[in-house]
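The other protein chains are all here in position, but one chain of the complex has been omitted.
Up next is subunit A:
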């Protein structure tokens, strides 16, 4: 799979970094970063699909609005802005359990 390019870093990443995958595509990340920063650096604006099938991007960016929830290491509804990256982390955007399991609201 092709690697994702980071195009929005304000200062260069330190030389010691590692890879995570976003939707199965490898991307560079480094210690201390949030998943959201990696997503934004790689030009990902759409990150979440909520339980009512509406896509959204990071909105408050500080853990309050729950609009950047992604699937991380097979766990649903993890806030990208509140989760720090770890080597080999697997991030899936627009993943929703209602959608995956065919559950309908209302």
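The definition used in the following text is that a contact is a pair of C-beta atoms (placed from the backbone, for glycine too) under 8 Å apart; a residue touches a chain by one contact, two chains touch by 3 or more; residues count from 1.
Here, contacts and distances are computed from a predicted model.
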item: Chain not displayed: protein name in its UniProt record ("Transcobalamin-like C-terminal domain-containing protein", "Succinate dehydrogenase subunit C", "FAD/NAD(P)-binding oxidoreductase" or "Putative membrane protein"); value: "FAD/NAD(P)-binding oxidoreductase"
item: Contact residue for the chain not shown (choose from A:41, A:70 or A:91); value: A:41
item: Interface with the undisplayed chain - residues on subunit A; value: 8-14, 30-34, 36-37, 40-41, 45-47, 50, 52, 54-67, 69, 75, 77, 81-82, 84
